[in-house]
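Note that this complex is displayed minus one protein chain, with the remaining chains in position.
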Amino acid sequence: MIPNEPKISPELVAEHGLTPEEYQRILTLIGREPTLTELGIFSAMWNEHCSYKSSKVHLRTLPTEAPWVIQGPGENAGVISIGDGLAVVFKMESHNHPSYIEPYQGAATGVGGILRDVFTMGARPIACLNSLRFGDPAHPKTRHLVAGVVAGIGGYGNSFGVPTVGGSVGFHTRYDGNCLVNAMAVGLAEEDKIFYAKATGVGHPIVYLGSKTGRDGIHGATMASAEFGAGTEEKRPTVQVGDPFSEKLLLEACLEIMAAGCVIAIQDMGAAGLTCSAVEMGAKGDLGVTLDLDKVPVRETGMTAYEMMLSESQERMLMVLRPEKEAEAEAIFRKWGLDFAVVGETTDTKRFVVRWQGESVADLPIKELGDEAPVYQRPFTQTPKPPRVNPKEIKHPLKISEALEQMIALPDLCSKRWVWEQYDHVILGNTFQRPGGDAAVLRVNDGPKGLALTTDVTPRYCEADPFEGGKQAVAEAWRNLAAVGARPLAVTDNLNFGNPERPEIMGQFVGAIHGIAQACKALDFPVVSGNVSLYNETNGRAILPTPTIGGVGVLDDFTKSASLAFKAAEEIILLIGETQGWLGQSLYLRDVCGREEGAPPPVDLAAERRNGDLVRALIGEGIATAVHDISDGGLMVALAEMAMASGIGARLYAAPIAVEPHAFWFGEDQARYVVTVRAADAEATIARAKAAGVPVRRVGSTAGNALTLPGEAPILLKQLRDRFEGWLPAYMAGEVI
Amino acid sequence: MRAAVVVFPGINRERDMARALTLIAGRAPTMVWHADTALPEGTDLVVLPGGFSYGDYLRCGAIASRAPIMEAVRDHAEKGGLVLGVCNGFQILCEAGLLPGALLRNAGLKFICRDVHLRVERSDTPFTRGYNAGQVIRVPTAHGEGNYFASPETLAELEAEGRVLFRYTDAEGQVAERANVNGASNAIAGVLSQKHNVLGLMPHPENHVETIMGSTDGRGLFAGLVDHFVQAA
Amino acid sequence: MKARVTVTLKPGVLDPQGKAIEGALKSLGVTGVASVRQGKVFDIEIDSVDAARAEAALKAAADKLLANVIIENYQVEVLR
Partner (left out) sequence: MKARVTVTLKPGVLDPQGKAIEGALKSLGVTGVASVRQGKVFDIEIDSVDAARAEAALKAAADKLLANVIIENYQVEVLR
């Protein structure tokens, strides 16, 4: 009954990314040789992306629970409660490889995919963020990738109609052959109206919705499809093209049929399309699924079962509908001009049966497809701890002001306005703090509740010490939320690493997860969703380990958030947190002194919490007038950013005697903030910090239109701003490097 | 003021527009579906909101301008009724021939989202009676194709007839190349139809209407319209 | 039957994209390019077998939708 053409050869198995052992496991599981379609289904379900086979055992160590967590990892997106019956649904996902191949479409479909994950759960998307890493600016491909990726992210989000409110952009030669595109989407729903993938009920219609299926993204299987395809047609590109217009229609149609009570279960078709979504819906509900591929809307002729099962065409959904509501749901979809087709039904057999042209081309045990996927305890070696850098042994080639002027125009530190001005960040009318600050702040519905959103990671720290780097990424996300006055609630993560089959890389992965887990526990900042992207390497050279953290926090009153711009002259500038002058892995050491080395700053999680709690309280009480967390570039860069954002300068005191001046101004010690207060509040604030065990120090006062250090010529803000704003546009215009 | 906001597939600033209208007019607009053929009885103002109707595929606004509801919008305009098109709405009005000219790709070839300054050229129209002539307002833009183009003759006519209602300027109200975000001819941000009853405007006043969100410079447009209908009644 | 409608900008209409491409070609070392104007093509599959009718349908399509005659010209070719 099941055709066995062609014979499965070892080459075909390898072509599908399955090892001989994994193939053996398939044979044992089903007791016969699989059909080609079945092999394709297994390869999709058991690849790294779907099965998390290398990462699963470690991901389990992440804390995922808190009283406000409604849904942790395992669904399309994480869900947390923000009170008043409202839920925030969010997730981050990578589209690294596709973006390297075709930057515009790769990035665009990355945004499309993550948006779908969010509205599949019944939430209306309210914001997007993105974290981007590119190679050395001097590398010949970098400019092209930056231009395409940014245009693609904007092209999709702007058209879909969601504000893109934040993110980060970094450059390093280790991303030369592998750029990173991590996109995060955030949606809002009512707590009791969340939709899940779990199917219930036997004999219910399974409905296909959205765009038609084409031969998009059928990779790893080029050989097989060449043997089976129409033959004469030229080799097909595996690039998927995004259609934000269809996705916008899909959003509106989905929310409408959800509101109409038509939906039992819903799952978007992401990677491995129809296969993953159908198997997940059935397996989660302990049901079987039968699909009839002749009913699948296709946009190309001659598509085989194999191709339909593996297509990654975008803007598609699978649902289990209430049978009595089928006609109503169909009318809604037709109104929005979208395809609607009943392509199967739920069964009580726990088997995944696929029929095509009157034949059964797959008949597999549905639970085992997921549950029996291989899980690996890959061997790993711990990254050796690098030595601590002694600031006294670092020569300082430049004056502080000169170093600042140089640093502020560095690719990693300069203004990313060129990027975020290509994103509509004001649509929906709720963006209270736009890109350019520590975290974006959005009004929730009509307020006064607000949300704070950020993405963070410092890959050079992770490379030097994955454990401290993992901690630091979480701590910085938490700190960025605290710096606007928000209560940090939960994170999504996107773990980008090289080849896990290399023990050093696996060691980075394990170290980073360990650090993330420890920080999330200590800060009550659980992980509710995430994504793993491995094998980011070219010719044996891996990317810097990059565990991106997307953080979400809540404000009771968004108007009481703080921003980084100085607010008035003659206010007192306070440095919150302890400054030892940590130069290891600092940008100053790397880019001014030319030494990329040393241990990264250690993260004291108790201090993070103490200092952040104080800052948040000062913001809430209206005492802190401007706040900025201190990260890349240290105190001096933070001060410069606050000054440039406002046009108000600062008169600064000398560094304390105990710390080398360059280490004081440019060291990257963690758990620190710059806070300004009115002169009348200074004494009380200092006393309060001391009482709370929080180190605090006056570093100067706001004044004039320049930054002035004792014994150095004033740095005019205008000049600084020209450098800060100038580099990226000049680079993209081909005028520098 | 009874406002009707037309919803085309792919439009995405209709909620922003409805919120602004509700806030300022004290009455929610009726949302009208593109496939309908009539406007609600007694519609005072028709609004074509911003977004990406039909994904901006083919040309911005082209497909929407041929939608069934557009006949009713045209009728409304021909009878002297007020029509406001913002961003994609402006593009639709040009494509429909209700306004002259066309909106081309931004001169910098990139989508631009930033606050811009606009000079209100005259205050004796229903759309600008909430402002003073020469007043400079700050509102956001968010578009990739807002570069207003018309033939030299048309431009001369628009200028001579005082139909350029908003112009991109610097904060002081001076026309300057740097302030012309998209390279529009004569720095045109908004134009009127011959009868002064149809306005196309590229930036988004509807996103700057609440003190609490940091700026109310866009309010004047809607407040002026409300006032116009109060006076008329 | 296959047909192609080609839509080009009228002379005198600004073409920022064409301009940008001119510049980019220069910096790529493609020499001798005096000007670039960008347009669109629509490759259309028609059910009809009658070339004259097909052409009429295509003209209608171009007039009604494919071209904005304020700024664009168009040309219709029925290929086979």
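So that you can tell them apart, the chains are marked A, B and C in the order they are listed, and the count of residues begins at 1 in each.
Note that in this section contacts are C-beta pairs under 8 Å (C-beta built on N, C-alpha and C of every residue); 3 or more make two chains touch, one makes a residue touch a chain.
What you are looking at is a predicted structure, and each value in this text was computed from that prediction instead of being measured.
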Option from A:Arg116, A:Arg215 or A:Arg434 whose C-beta touches the chain left out: A:Arg215
Full-complex contact with the absent chain, from C:Val13, C:Ile44 or C:Ile71: C:Ile44
Hidden partner interface residues of subunit A, rising order: 101-102, 104-105, 211, 214-216, 233-234, 236-237, 239-243, 245-246, 299-300, 313-314, 337
Subunit C residues touching the omitted chain (full complex): 6, 8, 18, 21, 24-25, 28, 30-48, 53-54, 57, 60-61, 64-66
Touching residues (missing chain, whole complex) on subunit B: 54-55, 57-58, 63, 66, 68
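Here, only the chains that are shown with their structure count from here on.
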Intercentroid distance (Cα basis), subunit C paired with subunit A, Å: 40
Intercentroid distance (Cα basis), subunit B paired with subunit A, Å: 36
Subunit B residues counted as touching two or more neighbouring chains: none
